[in-house]
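What follows is a short report on a single structure.
All protein chains of the complex are present and in place, except for one that has been dropped.
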Amino acid sequence: MGRLLVALDLLGIFVFAIEGAMAGKAGQFDILGVLVLSFATSLGGGIVRDLLIGCRPVAAVSDWRYASVAFTGGALVFMMQAYLGHIPSTLLVVLDALGLALCAVAGAEKALAFGIHPTIAVLMGAITGVGGGCVRDMLMSRSPAVLHRDIYAVAAIFGAAVMIAGQRRLGLKPSLASFAGGLACFGLRLVAVWRDWQLPQLG
Amino acid sequence: MGRLLVALDLLGIFVFAIEGAMAGKAGQFDILGVLVLSFATSLGGGIVRDLLIGCRPVAAVSDWRYASVAFTGGALVFMMQAYLGHIPSTLLVVLDALGLALCAVAGAEKALAFGIHPTIAVLMGAITGVGGGCVRDMLMSRSPAVLHRDIYAVAAIFGAAVMIAGQRRLGLKPSLASFAGGLACFGLRLVAVWRDWQLPQLG
Partner (left out) sequence: MGRLLVALDLLGIFVFAIEGAMAGKAGQFDILGVLVLSFATSLGGGIVRDLLIGCRPVAAVSDWRYASVAFTGGALVFMMQAYLGHIPSTLLVVLDALGLALCAVAGAEKALAFGIHPTIAVLMGAITGVGGGCVRDMLMSRSPAVLHRDIYAVAAIFGAAVMIAGQRRLGLKPSLASFAGGLACFGLRLVAVWRDWQLPQLG
């Protein structure tokens, strides 16, 4: 991956690590549990993707920067505890959408680089974006929220699909296709929150 | 794997995908969640087996047919919603036993092909058969049913053991050993449902 992509990937992980720590703080976890939730929320999606596409050892283990960024995000929540209540929830939603977009696009690109079929690579991008949140929810003993409500995984799928279609069908430069995919995911997610769009349930 | 085995494997996946979608419909999942449950229920066992035996990338990711069959099964449940209530539960039990038999035998064969010890290959067959249901239950935030009641995993173990013993001890042709193993699993499962056999609990 290029240096820009790595930087963006680490930024997405940082955002998710903060969210994981905040979930742990709310859920009666001790300090170790909070750090584990930071790690699992921010790196869980990429770990699952790496296991599935056959990247070994997984990047979260072979590259020490990933764990460092994850734990830094978690530690920041410790140190900033007094101020967390003052962060506007709108900012959290925007940062989360940014993290989702970065992880979805970076995840799909990595799958392509490992020779995975483009359709499946879209799924791998989505798993990279939402997998960490699923692992976090399961560590908290609840069914993953992403399976029940909100346009969240769909935004990740959309962004990864736009990126791959731009690169493979329209012949865009990789960096431009990635930017378009990220923007598509980010935009759809924010509009969905703003308009409270929901997927239908069956029955 | 031979073409017949692949076809049978895909049939088993199709049956489990329908069951996964029906569980998602019953459990307040949205459309995306239902498709994820189809995927996880039908492919989760094989994914866990592939990770454990070291097949990379896992078949569910490297071969687009698996995901296609899984999502087709899920989508079928969407389209047939109005009729699902009319499917006799006996038919569901028989189809499920068929899916279990197919996955257990195909899973054990794949483990053997990867050089795994025959005893462990029996376990890998059982994991292929019941792993997807465990993943589904955990995504639904409940303890896997297969660990609490019914002769279900035991039927998968029995079928895989018959297949491997037939091939390795009795020198049967692989296709005949597979057939015998599948029949053993299918038969034990159906008799167990009919007679309401249960494993003992401790204490």
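Brief remarks follow.
First chain written, first letter: the chains are A and B, and each begins at residue 1.
Please note the rule applied: contacts are C-beta pairs under 8 Å (C-beta built on N, C-alpha and C of every residue); 3 or more make two chains touch, one makes a residue touch a chain.
Given the structure is predicted, the values throughout are model-derived calculations rather than measurements.
Here the missing chain is touched by one residue of A:139, A:161 or A:177, and it is A:139.
When the whole complex is considered, the residue among B:18, B:32 or B:53 that touches the unshown chain is B:53.
With the whole complex as reference, residues 51-54, 56, 114, 116-117, 119-120, 123-124, 134, 138, 141-144, 146-149, 153-154, 198-203 of chain B touch the missing chain.
Contact between chain A and the absent chain runs through residues 24-25, 27-34, 36-37, 47, 51, 56-58, 60-62, 64, 67, 77-78, 81, 138-141.
The criterion applied here is as follows: only the chains that are shown with their structure count from here on.
Per-chain Cα centroids separate chain A from chain B by 30 Å.
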